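As you look at this complex, bear in mind that one protein chain is not there, while each of the others sits in place.
Lettered A, B and C in written order, each chain numbered from 1.
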C-alpha cells in the first residue's frame, strides 16, 4: 500500500469528506492561505470554493459559536486552530454552549462539529504554544476527544469525527504530521471509542496518548532488547474512552504505566490511573505509575524543555524501576530524532 | 466566641484586608451594588471608596487581564464572579497569561491576584450556572486553588489568599454562605496547603471538597449511629494540595472514598484517587472509590438534579457497600435541608 | 456603508390581520408571565425566572417580522422570544414545571427554552453567548440560499461583552443575513449603560460598521414590526447584517417575579414613563381605535386565557422525568 504522511492523511480526509457531503465546510484563521495549516488544508479552497473553505477574523470565541449555529442548521463544520492553546479563548462556547446544547434541547439535536487543533512543540514554542489540554475536554460530558497517532488513524478517525453527530475535539501533535505510513486511498471511518493495542507484550502495560505513543513504541523496542516485553495501548479516543483493552492488558501484565502528553496533576493520566487502580485492584502487582509534563509552565529554552517533556528514555527508566531491573546502559541510543528534525522557526 | 455566617466571614476578611493594606482592591460585575454578591461585598464601596471597590462592564476576559496588570504594578486585586461558570470566558487570561507570568519573567515577580467565584446550585441553576471547575485550575502549574468549607476557614483562607504573592482561585459554594459558626473577630490567616481533618475515624477515610464536606460530615454522623467510624478530611487548598493527612489516614483505615463536587471523569477526584492508590498501595484493603456529579450536563429540573448531585445518602450507600454492610434503613432522615432552604429565584 | 434609522417606522401599511396577530402574541406572552407571577409562589416551578414583562414588544415585533421560517437565538430573558417564535405555551409551561412535556423534559428550564425544528435555536444563561451562534446559522442559511434571516436577541449589557464585538465584525465582514437585536432596557442587573460604556452612543459606533442600523424607542409593537420588515428586506437585497437597537423597559426585578420599583437603582419617573406606554395596552388601544370590536378582542383574550390555563394543567399533570432520563441525550444517539 502507498505510504503517506499523517498531515497528508488529514488533508485527504478533508477532501474526501467535502467531496462526499456538501454540508461539510472547513474554516479557521489562516486555513486557506498558502501555508494551509502545515499543509493539511492546501487546495481545499481552490477545489471547493471560498464559501466552503475560508479564513476568518482573529476571533476564536465567536468563530466557535459559529460552528454551533451552523450545525443547528444542518451543516458539518470543521473549525481549525493552529495551536490548542488558542482554544482557551473558546472555552465558554465549547463548554458552556456546545457540550450541553443537545442535552438542553431535548436530546435529539445532531451537533456534528469538529474542532481540530494542533499541539505545538519544539523550537521554543514555550508556555503559550505547547498545551494539549486533553483533560479540559475529557472532563466535560457531551464532548468527544480524539487524538490519532498513526497516519491511518488520522484519516479514519477524522472521517469518523466529521460523520459523528456530536461535537468532537480532534487534537494532533505537530510532530506526528511528519510520520509516514500506509494509508488506504479510499475513504474509510475508524470507529471512535476503540482503543488500539499498538504492541502486544506480557510484562507491563503502557497506556500512552498522542505523541507519547511514538516514544512508548520506541521505548518498548529498546526494552525488548533488554528482555522486557511491554504492551503499548493507544486509546485514540480519549472520551468516551474504551477502557476494555486496557483493563484486559493490566489483568495480564499486573503492571501499568500511563504516559500522558500533558501535566500529570488532575490530568487524563489521573483518570486512567484511578480507573485502572480500581478495576484491576486485585491484578496489579504494584501501583500504577504516571509520566507526563513536569509541573511547570513549558519553558522555551531547549536545555529545560528536554526535562519538561518525558520521552522514551523517561519511559525506559520508569519501566526498569517498576520491573526492578538494574540501570540499563542506553548510551549510543538516539532519543531526540524528531526534535532535531524540526528546525524552526515555528 | 461569636458566630457569624460564612458570607459574613468573607465580607469581614475583605474589610480587614482593605483596611490593612491600601493596595488591596475589590471589583467585578455587580460588586458594589445593593445586593453585593450575596452580601459578601456590602459596604466596601461606601467605606473605601469607588476607586477601590468598583463595578465593571460585562467583560470577564479583559477584567481578568486587568488583575495581572494591577498586580505587576504592586496592587493586590480581588476579582469577583457571581458564578464559576463565567470563568470559562477568562481561561485565556488565567491559564495562558496569569499562571505563567512569574515563570516567564524570571521567577521573582509577585502576582498577588485573588479570583473569587461562587459555585451555584439549586433552584434550577442548570448547566451554565453550576460548574465548579476545580480540576481546570488544579491542572495548571502556577495557580493555587482554595475551597473553604467552614466560616472560620472562609475568613482565614481568604486573608491568606489575599496576602499570598501568587494567583489564587478561590471557589465558594453558594450553600456554604449560610452556614454559621464561630469566627474570631480579629484578622488571621490560615496557611494555604494544609488539609484539615474535620472528623477522626478509624474505619474509612472520606476526602471531600467544598460543599461535599457538609454532606460527608452528615453522612459520618449517621454512619456512626450504625457503627461505622469515618474520618473526614477537607483538603481546603486543592492546589498545591497537602496529601500528608490523607495518606496518613488511609494507612490507618485501609479504605478511601473521594467525594468531589465536580464531574468524576478527569476531575480532581481522579487525582486524589490515583495519588492515594499509588502511595497507599500496600495499605488499601479495597480500591479507592469516587463519588461526584453524574456524567451529564447539570439538569435544571429538581427531579433530575437530585440524581445529578451526590449527597449524604450517596455517601452512606457507598460506604456501606465498601464496608460490606447490609442496606441500612435511612427512612426518616432528612437529606435535603439546604436545598429546601433555598427558594429561588437565583 | 448605508445607515438607516427609524424612530417611528411607518406602521400604516400593516394589514389588520397582522395587527391582530401581533396583539394576540403580545397578550399571550404577557398573560403567560402573569400566570408565572401568580403561581411561582406555589413552588412547583423550580427554575430561575428572567421575566420579559414590559419588553414583550421587542420579541413579538421581531419574531413576527422574521416569520416561521426565520431562526432565532434568545438570551436567558427568553420567555417572550420563545413564545413569540413558537406560540407554544404547552411546552413552555411544561419546561418551567420540569415535566416530560416541556421543551427538554425540564432539563433546560427557563434559561434554555428552545425548539430547534421551529427555528427557536436556543436560549442561553451566559450573557452574549448566543450572538456567535447566530452567525453560523446565518452562514448556513446563506449557503442554502433559502432567503431566511436569523435574529439574535441580547440585552444592552451583552454589548459590553467580547462576543458581541467579534460577532458584529464577523457578520459585517462575511455579509451574513443576521439581525442583531439589542433589547436595550438600560440596565445590566442593577447597572446603567452609562456606567459601563466608554462611548456616548452604541448606534453611533455600530454605524461605522458595514451594516444597517435601526433604532426604535417607541415600545410599540407595530413600529418594531415595521422596522424589522424594512430591515429584513434590505438585509436580503443588500447582503449585509442589520443592527436594531430597541429601547424598552423591564417591569420586574432582574431575575424573579417581584416588582422592585423601590430598589435604589430604579426611578419612579422612569417607571411611570414606560408604564404609560405599556406595549400590550398600546396595541389593544390601537385595535380598538382602528375599529376592531371590543367583543372580538375579549373573545381572543378569553381563548388565550383558557389555553394558558390548559397549558398549566397539562404541565401539572405531566410526569416529571424519571431518574434514568438523567443520562439521556448527553450524546446524540446516531453516533
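Convention: a contact is a pair of C-beta atoms (placed from the backbone, for glycine too) under 8 Å apart; a residue touches a chain by one contact, two chains touch by 3 or more.
Being a predicted model, the structure only gives us computed values, none of them experimental.
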For the chain not depicted, the shown chains it touches: A, B, C
Per the touch definition above, residue among A:81, A:129, A:155 or A:318 touching the missing chain: A:129
Contact partner of the left-out chain, one of C:32, C:170 or C:244: C:170
Candidates A:194, A:224, A:279 or A:300 - the one touching the absent chain: A:300
Hidden partner chain, touching residue among C:210, C:259, C:292 or C:314: C:210
Chain not shown: contacting residue from A:19, A:33 or A:46: A:33
Interface with the undisplayed chain - residues on chain C: 1, 160-163, 165-166, 168-174, 195-201, 204-205, 208-211
Residues belonging to chain A that touch the chain removed from view: 29-30, 33-35, 55-62, 85-86, 89, 123-129, 294-297, 299-304, 307-308, 343-346
Chain B, residues in touch with the chain not shown (by the definition above): 25, 51-52, 56-57, 59, 61-75, 77, 92-93, 96-97, 101-111, 141-142, 144, 163-166, 192
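What we mean here is this: only the chains that are shown with their structure count from here on.
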Chain closest to the middle, measuring from C-alpha centroids that were averaged per chain: B
Chain separated most widely from chain C, comparing mean CA positions: A
Chain B and chain C, separation of their C-alpha mean positions in angstrom: 36
Inter-chain centre distance, chain A versus chain C - centres from mean C-alpha coordinates, in Å: 42
Of all residues in chain A, the ones touching two or more other chains: 61, 92, 96, 103-104, 141-142
Two or more partner chains touched - positions in chain C: 105, 107-108, 112, 124, 126, 162, 330
